[in-house]
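Structure first, then comments.
The other protein chains are all here in position, but one chain of the complex has been omitted.
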Amino acid sequence: MEILMSLLIGFLFAAAVYLMLSKSLIRVVLGTAVLSHAAHLLLLTMGGLGGTKPPVVADGVTVYDYADPLPQALILTAIVIAFAVTAFLLVVSYRAYQELGTDDMSLMKGNEDE
Amino acid sequence: MSNLLLFPIIIPLFFAAILMMFPKNIRMQRTIAAIGGALTVAASIYLAYTVYHDGIQAVTLGSWPAPFGISMVSDLLSALLVVTSSIITLFVIFYSFPSIGVKREQSFYYPAVLFLMVGVNGAFTTGDIFNLFVFVEVLLMASYALIVHGGEKPQLREAIKYIVINIFSSSLFVGTVAYLYSVTGTLNMADLAVKIPQIEETGILTVIAVLFLIVFGFKAAIFPLYFWLPSAYAAPPIPILALFGALLTKVGVYAIMRTYTLLFTMNIDYTHELLGIIAILTILAGSIGALAYFDVKKIIIYNIIIAVGVILFGVSQMNEAGIDGSIFYLVHDMLIKAALFFLIGIVTVLFGTSDLRKMGGLIKTRPGLGWTYLIAAFGLAGIPPLSGFPGKLLIVQGGFEGTQFWGSIVILASSLLVLLSVVRIFIYAFWGEPVETLPLAKRSYNQMFIPTVVLVAITVIFGVGAELFMPLISGAGEVLLNPTAYIDAVFKE
Partner (left out) sequence: MRTNDVMLQTATKVVTFIILVFAIHIFFAGHYTPGGGFVGGLLTASAVVLLMLAFDIRTVKSILPINYVTMTAIGLILALGTAAASIVFDVPFFTHAYDYFTLPLFGETSLHSAMLFDAGVYLVVVGVTITIIQTIGEDE
């Protein structure tokens, strides 16, 4: 399972980098979204995938049955942050598209005179 | 009171939330923002006083026992940095009154500044790696809002690059935290400091240490990860630039300082030598940039990068002189950078441009401004007895005591380049043929000039009275070199 997850995470990272390197602004935004999800999956996998029971003391549940709650809590926080940042980036890129009249990153280099 | 160390975080958050309710009333915005900033400064000074007298303050949120809850720790280093950043934010608030413009003031400028303060103070105070990530994100969100604030074309263009770079480094941060958690099983810094020496496979830990260097290097703008900084910082108006230049990169520097002394000391030969070499390259790259531009903003911005290199070189030496020097220089640099940005802010307002070649002769009409700038410039370059000198001296001494003596020589040589780069502004803008200046009301000139002079005066006091501050600095350095006190404070219960 860990191997499968690692492959998936690697694929997501590759896809995200590919998207972020493209010229179109909306692809860059999508790339950042995919990138943060890849990081969240990495956090989940690194925390260990074993254990299915909720981490609450109960009869007949040994310490090996628990799912580790910490990575889940961390991912929840990270997802909320990624949600906020992605939303903000969308607003900014929409405004930039309106103001600059282009969504092509290669035309957004700027020059010394401004 | 156990919650004292949280006050510099709670107070600005509370005031920011209040300010969000009536964005259009400028008088109220200014008054409440100033009160919030002043209260934060008062709370942080009281905190530093308590830490100095009663030892390290620590609290674990939610009454959980130490390694399970989120720990907040305030040792002398973090208390000093909280005091410095609170003071700078207060001055930026004062400086913003005449210079930021009514339109910006009415669209949540002051709440964003206070949120930035929350993030910065939180990042300096936290004792948990993941919580550090959260506070860094808080300050980044505020900085995104500030860098795009006003919505001018260059701002929008640079904001997108800035945000994308930071999302990339944040994702790396999450990934690195994941690796650290899978190796150690904890993210509490004090707990990590106990567990990391027990792990025998130092190879994987070295990889994680270098990954953290990359993550924090993006924030701190070390070589070669500083590429985003000059153009991004040049886009927003001067008060925001002063805030960013003084505080944001320093959070990255602080994070490297903390993790490379408290946690990753298992393979100093590799990690710290790498840090030292990168620091020297950062100084060289920054010096080239500082001399290459005729834009006053860019010159000072490249000086941020030089300072980051100098501080990190001191950290990489891992001896008393080096660490003490780094802490002193860190505090000095935050103050002097804010002061310099304030000064060039006035200069650019007077000339209506930031291009040095279109300036000249200001010393005849504004002598006070000229001499204040010269003092600040000498302070930045480290001319005794001003505040840049003791820190740099200690860092150089640390280099000679350590292995990388050639680094110290580079730092000494770079001081001359720093001096040249800032004196060039003095020569072009203040000497030479007088150039027509734009009219500026005496009242708003004074409103901008007075906070600047006070800030420069603080740096002069910090330099001349260095002997007074040395117990604080060396106390902070001692905790970094012997983390036992830090660990004991967290696990006190």
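So that you can tell them apart, the chains are marked A and B in the order they are listed, and the count of residues begins at 1 in each.
Going forward, contacts are C-beta pairs under 8 Å (C-beta built on N, C-alpha and C of every residue); 3 or more make two chains touch, one makes a residue touch a chain.
A quick note: this is a predicted structure, and the numbers were derived from the prediction, not measured.
Note that of A:L4, A:A58, A:A73 or A:V91, the residue touching the chain absent from this view is A:V91. Of B:I10, B:V349 or B:L440, it is B:I10 that touches the chain left out of the display.
Where chain A meets the missing chain, the touching residues are 80, 84, 87-88, 90-91, 94, 98.
Mapped onto chain B, contacts with the missing chain fall at residues 1-3, 6, 10, 13-14, 16-18, 20-21, 23, 59-63, 69, 72, 108.
As a working rule, only the chains that are shown with their structure count from here on.
Across the complex, chain B is touched by residues 20, 25, 28, 32, 35-36, 38-40, 42-43, 45-48, 70-71, 74, 77-78, 81, 84-85, 88-89, 92-93, 95-96, 99-100, 108, 110, 112, 114 of chain A. Across the interface of their complex, chain A is touched by residues 130, 133-134, 137, 140-141, 144-145, 148, 151, 153-154, 156-161, 163-164, 167-168, 170-172, 174-175, 177-179, 181-182, 187, 231, 295 of chain B.
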